[in-house]
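Shown here: the complex without one of its protein chains, the others still in place.
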Amino acid sequence: MSVSVQEADFDVGAEIAALSAGRLDVGAVASFVGLVRDANDGSSVSAMTLEHYPGMTERALEEIVAEAGRRWQLLAVRVIHRHGALLPGERIVFVGVAGAHRGESFAACEFIMDYLKTRAPFWKREQTPEGARWVDARESDDKAVGRWGPMGEPAASE
Amino acid sequence: MSVSVQEADFDVGAEIAALSAGRLDVGAVASFVGLVRDANDGSSVSAMTLEHYPGMTERALEEIVAEAGRRWQLLAVRVIHRHGALLPGERIVFVGVAGAHRGESFAACEFIMDYLKTRAPFWKREQTPEGARWVDARESDDKAVGRWGPMGEPAASE
Amino acid sequence: MMMTLRVLYFASLREAVGRANEELTLPEGVGTVGQLRDFLAARGEGWDALAQGRNVRAARNQRMARAEEGIEAGDEIAFFPPVTGG
Partner (left out) sequence: MMMTLRVLYFASLREAVGRANEELTLPEGVGTVGQLRDFLAARGEGWDALAQGRNVRAARNQRMARAEEGIEAGDEIAFFPPVTGG
């Protein structure tokens, strides 16, 4: 399975190794780990809760991975996204992409993260000294995903 | 030390974890692992030897890392490059970049790999059924590094 | 045959409307995701959060959907704010 949505933490080294285990055609593994920071938008963050949409989450991630596979020649892809309660310093998300060469691995890894940020149904709620708050979507994330051109149906319901 | 040139293998999970260990301001770790493939340019490859220029290698990698630090706001960088005899499936190189956000971490990680490919004095010698051969530099690597604009003195001795 | 939908709400929108999901018998004249959103937004207190179109995303049967997308009996329709995972 290339996509997992789970409460549990994951082993980054093992996940990266698994992307090329038992095969000798992989020359490049690009990967990304997202972590909870202790500050965001000018407030300190003491804890975070990630809500998601069970069912759609897995489907959205699988579609993003499939689209990456259509755009680049990839040998293996792994996406793990956690939900539930997380503390600063904890891992949130892992994306790993194995390919023959580095160009396609880097591009696909960044593509998956950009799409995940704007298309996968996760919502962050931060605990700050001023109380709990839902994290606002970033305009920069919309801009980032715009680089890659259209994919399927747009997200806006307007 | 952010740069190592060594014969020994390395622990990818530990290296990635070290980039954010003991700090809570890291939100994004982008990383890359390069591996020996069992085929290249149409020939099967049974083994590889990496020659390098001791002294200059470390200096070149440190300069590449310093340049990345000038171009992006980074929190930690780690580069490991192996030399000596390697078999297909073995790790050659690791680049890991920690930042607050993913954009700068991805860009710096890819930048460091592109520059390393064209500026760090390593040379690959492959063992193939037709005998040993030095790997030719790829035009695509020159193109890749060209994206980033100039850095210090050009490489050509013409 | 009655037209029944399952409607889900997430995150700040779930809090605003005070529920996570409901079974809904569709009223006359509601045939698209956008029309359903407008119908729900008219319920009053809290529900007007659905009227702020810029801040509302929708999914139909677990895929992102535009306002003009048609809806059918048995659909699962979800409303939520822009996503912030990753």
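We call the chains A, B and C, going by the order they appear; numbering starts again at 1 in every chain.
The definition used in the following text is that a contact is a pair of C-beta atoms (placed from the backbone, for glycine too) under 8 Å apart; a residue touches a chain by one contact, two chains touch by 3 or more.
Predicted model, so just to flag it, every value in this text is computed and none were measured.
For the chain excluded from display, the touched partners among the shown chains of the whole complex are B.
The chain not displayed touches chain B at residues 34, 50-53, 55-56, 59-60, 81, 92-93, 113, 116-125, 134-138, 152-158.
The rule is simple: only the chains that are shown with their structure count from here on.
Between chain A and chain C the centroid-to-centroid distance comes to 25 Å (mean Cα coordinates, whole Å).
Put simply, the C-alpha centre of chain B and that of chain C have 49 angstrom between them. The set of chain C residues that touch two or more partner chains comprises 86.
Each of the following residues of chain A touches two or more other chains: 34, 113.
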